[in-house]
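Missing here: one protein chain of the complex. Every other protein chain is in place.
Chains here go by letter, A and B, matching the order in which they are written, and residues are numbered from 1 within each.
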Amino acid sequence: MSADIVTAPDMREPSSGAGRHPLLQVRDLVVTFATPTNTVNAVRGISFDVARGEVVGIVGESGSGKSVTATAIMGLHGETARIKGSIRLDGDELVGASDKALGKVRGKRIAMIFQDPMTSLNPVMTVGNQVKEAVLIHRSMSGAEAQAESIRLLELVGIPNAAERAASYPHEFSGGMRQRVVIAIAMANDPDLIIADEPTTALDVTVQAQVLDALEVARKHTNAALILVTHDLGVVAGRADRVMVMYGGRAVETGDVDDLFYRSRMPYTRGLLASIPRLDNRLLPLIPIKGSPPSPASLDGSHCPFAARCEFVTELCTSSEPPLIDVPGAGHRAACHYASDYARVPERNPDLVEAPPRVPGTALAPSDGEPVLSVQHLTKNYSVRSKNKKRTVHAVADVSFDIAPGETLGLVGESGCGKSSVSRSVVRLQDMTGGRVTLNGDDLAAVSGRRLRVMRRRIQMVFQDPYSSLDPRMSVEDILAEPLRLSKYPQADRAARIAELLSAVGLSPTMVTRYPHEFSGGQRQRLGIARALATDPEVLVLDEPVSALDVSVQAGVINLLRNLIRDRQLGALFIAHDLSVVAHISDRIAVMYLGRIVEIGDSEDVFTNPVHPYTKALISAVPLPDPILERTRESIQLHGEVPSPLDPPSGCPFRTRCAIFEQSLTEEQRTRCRGEVPALIPHESRQAAACHFPDLYPVPQPAATRAD
Amino acid sequence: MTVTDPSLSLVEAAVPVQGRSRMPAFLRRYLRNRVSVAALIVFLLILVFAFVGPMVWKYSFDVFTDDNSQPPSLDHPFGTDSSGYDTLAQVMRGTQRSVQIALFVALTATIIGAVVGALAGYYGKLVDAVIMRIVDLVLVFPSVAVAAVLAYMSMGTETSWITIAIVLSLLAWPIVARVVRSTALTLAGTEYVQAARGAGATDLSIIVRHLIPNSMGTITVAVTVLTATAILSETSLSYLGFGVQPPDTSLGLLIANAQAAIITRPWIFYFPGFFIILIALTSSFIGDGLRRALDPRQSAGAGS
Partner (left out) sequence: MLRYATKRLLIAVPMLLMASFVMFLMVSFSGDPLSRIRSQDPPPPPEALESLEKQLGLDKPVLERYVIWLFGLFRGDFGQSIMNIDIGAELGNRVTVSFRLIFLAIIIAAVVAVIVGVVGALRQYGFVDNVVSTVVFVLLAVPVFWLGVLLKHWAVSFNETVGSTVFYTIGDGSRQNATGLALIGFLVLPTIVLTVNVFASWSRYVRASMVEVMNADYMKLARAKGLSRGQAVWKHGLRNALLPFVTIVALDFSALVGGAVVTESVFQWRGMGDFLLTGIRNLDVNVVMAWLLIFAAATILMNLIADLVYGLLDPRIRHS
C-alpha cells in the first residue's frame, strides 16, 4: 500500500504554543478480524490527520470500515481484531500500547460517543453517578466536588433540572437526553479529541439537531477536535470542516468539505451525491448506483472496490486498485485512476432516469376521480399500565385523508407521532378504536373472518426491515407463491405470475430457487415489493421501506416504487421519518404530531411554504447535503421534547414548543390554544394546517445561522 | 413498465453464498464441529449396542451363568455379579431400557411442549397467561418426587416402562414449552408473519408454515437436552426403587444393586455408571453442536 498521507490544510487557529503538527496522525491503519473460518480485513490501509479543533467527517456505508476505524483509534476494537499501522496522538503512539497506558488516554485525551443511546448507558446506575465516574477516573477530587462537577456538565449539555435528574436512571430519559448524557461524559475531562460514531442515527431529526448542537457546545467548551462518523451526507455538510469518504475499507476521497460536495473527483462520491434525495429540490431525479456496497471479505486489493458498480469502469479499474492521488483543492485527494482527468468523469446523466409526472392535488382531496383509499376519523387508543395506574395512549386521534389512484401520500412525523399506528390500522394488522377505512367504497373495518381475508388482498404492505420481512426458510418461489395460494390463484398460472412479478421489480426470474440470505438488502426489499404486488392490490402501504437500506441503494428502490405506483395506478401511503425521501416520492404530504395531522397538502406547497410551526421546524432541522446552504440557512431551534403520548397537552398538542405561542400571542389567544384543538383549515387555498394563528409566526431574528 | 426503466438495468445475479438452500449450509457448519460429530457417532454406536447387542450377544441378561463374581475377561467382558449374571448383557439391557425411556420422554415432551409453547407465544395475552400458569404449576413440584408418587402409587411393583416414560414426559414438557414460547414470541413479531397475515393467511397456516419451521432449531436442541435430562431422571428414579422394576432392568437399578459391592466387584458399579455418563454427555455435545450450527452469528465477520 502506498503511503497516502493527507495533510491538513492551513491551521485555522493554531492553539497556544502547539506546533504545526496535527493532533492525530493515522498511518496505514489495517484492522483485521479473525473468525474460526476466515480472516476479514475491515480496514485495509487508511491514513489521515486531524488538526486541533477541527471537525473531520468520516462518511461511508455498510462495509466501509468507518465504525471500525473509529473504535480502533480508541483501542476498543475487541478481542477478535488485530491492528497494524500507526496512530499517533500528539506524537504518542497508540498502536501496541499497553491497556494501562491506553486507559490514561481514554476518557482524558480522547473521548467517544456511541450510536445507540439506549444501550450506551449502564441501566442499573444513575446518570449522575456515571458522569461522576468519568470525572473521578482521571481527576482526583472529593465526592462532593465530583458531584457538583457532574451536575455542571449535565447543565452544559442542556439537561433541564440537572441537579434533580442526576439521580435518575437512564430508562427514565428519552433517547435525545440519553445521548446528551453520553456527550457530558465525553467532555468531562476536556479531551483533545472527541470521536462520535453515528451519534444521531438512532434519533429523530429534530432531536438530532439538538444533539448535534449539544455536541458543538461540548466542542467549544473543550476546544476538542471532532471526528464525526456518519452515513448521512447532510450532517457532514453542515458540521464538518474536512471529509473523508470510505468505501470497502479504504479512503476513496478526502478533502475540504466544499471541494468534496461541489468538486468531487471520485465516481462513488459523485454517484452518492446524485442518488440522495434532497429536501430543497424534490424534483431532482435520483440517479441510482447499481449493486450494493461490497463486503470486506471480498476485497483483496487487486481491483478498485467500486469497479463493479461504476458506470465508467475500464480494464484498468478491474486490474489494479487506485491509490489516493492529488486533485485540485487543498488536501483534496481521490482514489480513482481517472481522478485528475475531469473530462473523463462527467456529471451523471439525469436523462437516464425517467421521472414520472407529479400528480398535483389540493389540500385534503385528491385530484381527479374517486379516492381509492379513504380514511375518515381514524382513532387508535390503547391502554398502558404506568405508575400504578391504567392510562390511555391516544396513538392516533381523528386522522382523515384520501388517496387517489396513482397518487402517493407521504405521512411524516417523529417518534410517537402515530404514523406507524396509522399504517397498521389501515391494513388492519391492528384494530382501530374508531373511524372508517374504505377501499374504493368498501368498508374495510366492517368485515371479519373470511371476508376480511379476501379484502386484505386489495391493500398490501411493504415492510421496513429487509432482514426480517422474508421467511428465511422459504425460497423466493415459496414466498411469492404464498399470497397467490391464499388468493386462490390458479395453480397452473402461478409460475408465470411469479416470473412476471420478479421482472417487475428488477430481479431475474431465475432466482426463484434462491433463499433470502443469498440476496442483498436492496434485493430483499424488492422481493418484499414483489410479494406485496402478488395479489394485485389497489393500495400499497409502505412503512419505512428504504430506511434500513444503504444510501446508495435507496435510490433504485425509490425509483422502482414511483414507477410501479404510476404504472399500476396504485394508491400509495408512504410512511417515513426521512423527510427528503418522502419529499421526493410523495405527491401530497401529511405531517403528524402526537397522533394528529397538523398539516396536509400538496408536497410542493408544504415544503416550499410550510404553514404550521411544527412543519417549519421539521423542515429546518433536516440537514441538506450542501455545505454552503447549510452554513447560510436559518435554523429554527425547537427546544424541549415531544410530550409523552400518555399525557398530551390540552388543546393544541404543539403549543408547548410553539414559537407562535411563546412570542406572538396575547393571553386570550393563548387560552384558545390551550383549550381548543385546532381543526385542519385550508390556508390561502393551498394546504391545510391545524393552527389557530398561522399568520402570526414570528419573523425570525437575523442572526441564527450556523456560520456564527 | 417503460423499456428505459433504469431499475431493469439493475438486474443482477444474487450473490451465491454457501450453497443454494438453507439446509446444506447448516449441515456444513455442524459437520465442522468435530467434537459434536464424534459424539453423534458414539451415540449411534450406543444405540446399536443397546438394541442390536442383546440379539447378538451369547448371554442373556436374566439368565445366570455358572461364573459368579468374575472380573472382566474375554468370556465376560464386563465381568459377572454374585449371582452369575453376565454384566455385559445386563448393561446392554439396562441401556436399552434407559435409552428407550429417555428417547420416548424427549420426543413426547418436546412435541407437547412445542405445540403448547407455540400456541402460547403466537396468541399471547390470555392464552399465554393461562398456559404459563399451568407451566408454572407443573414446575413447582420436584419432579423426582412427583414421578415417584405417580409411577409407584399407580402401579406399585407392576409398573411398566411406558408408565415411567409417560410420567416423566408429563413432568418435562413445561421446560420445552417455556423455551419454544419465547422463540414463538419473537417469531410472531417478525415482519414476514405480519406479511402472511396481511396476505390473508389463517392463524393455523402461519403457525404451521412459518412458526414451526423457524423453530426447528430450538426444538431439535430441546430434544437432545431432554434426552440427557431424561436419562438422568429415569436412572435416579430407578435407583431409588421407584422406576423400572425387576425383573426388568435399568442402568439405575444396576447401580443400586451394585453399591454394596463397589469394593469387591467394582465392575458392576462402574460400567453402568459409565454408560449413563456417556449417553448424557453425547446428547449434550450433539445438542451443543446443533445450537452452534444454527446460530448465524458464527459465520458473520466484522461489522461495518
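Operating definition for what follows: contacts are C-beta pairs under 8 Å (C-beta built on N, C-alpha and C of every residue); 3 or more make two chains touch, one makes a residue touch a chain.
Nothing here was measured: the structure is a model prediction, and the numbers come from that model.
**Student:** Write out, one label after another, the shown chains that touch the chain missing from the document.
**Tutor:** Touched by the chain not displayed, across the whole complex: A, B.
**Student:** Which of A:K104, A:R152, A:H303 or A:R453 sits in contact with the chain that's absent?
**Tutor:** Touching the chain that is not displayed is residue A:K104.
**Student:** In the complete assembly, which of B:V37, B:L139 or B:L294 touches the absent chain?
**Tutor:** Result: among the candidates, B:L139 touches the missing chain.
**Student:** Can you list, in ascending order, the subunit B residues touching the missing chain?
**Tutor:** Its contact residues with the unshown chain are 133, 136-137, 139-146, 148-150, 152-156, 228, 232, 235-236, 239-242, 252, 255-256, 259, 262-263, 269, 273, 276-278, 280-281, 284-285, 288.
**Student:** Considering the entire assembly, which residues of subunit A contact the chain that has been omitted?
**Tutor:** That gives, for subunit A, the contact residues 71, 74, 76, 79, 99-100, 103-108, 111-112, 114, 116, 119-126, 133-134, 137-138, 169, 171-172, 182, 185, 386-388.
As a working rule, only the chains that are shown with their structure count from here on.
**Student:** For subunit A and subunit B, what's the span in angstrom between their mean Cα positions?
**Tutor:** 47
**Student:** If we count contacts the way the header does, which residues on subunit A are in touch with subunit B in the complex?
**Tutor:** Going by the criterion above, the answer is residues 31, 33, 35-38, 40, 42, 60-68, 81, 287-288, 290-291, 295-297, 352-354, 427, 429, 452-454, 456-457, 460-461, 463-465, 468-473, 475, 479, 482-483, 486-487, 504-508, 511, 513-515, 517-520, 523, 528, 531-532, 534-535, 556, 559-560, 563, 567.
**Student:** Under the touch definition given earlier, write down the residues of subunit B that touch subunit A in their complex.
**Tutor:** Interface residues on the subunit B side: 1-2, 4-17, 20-22, 190-192, 194-202, 205, 209-210, 213-214, 298-304.
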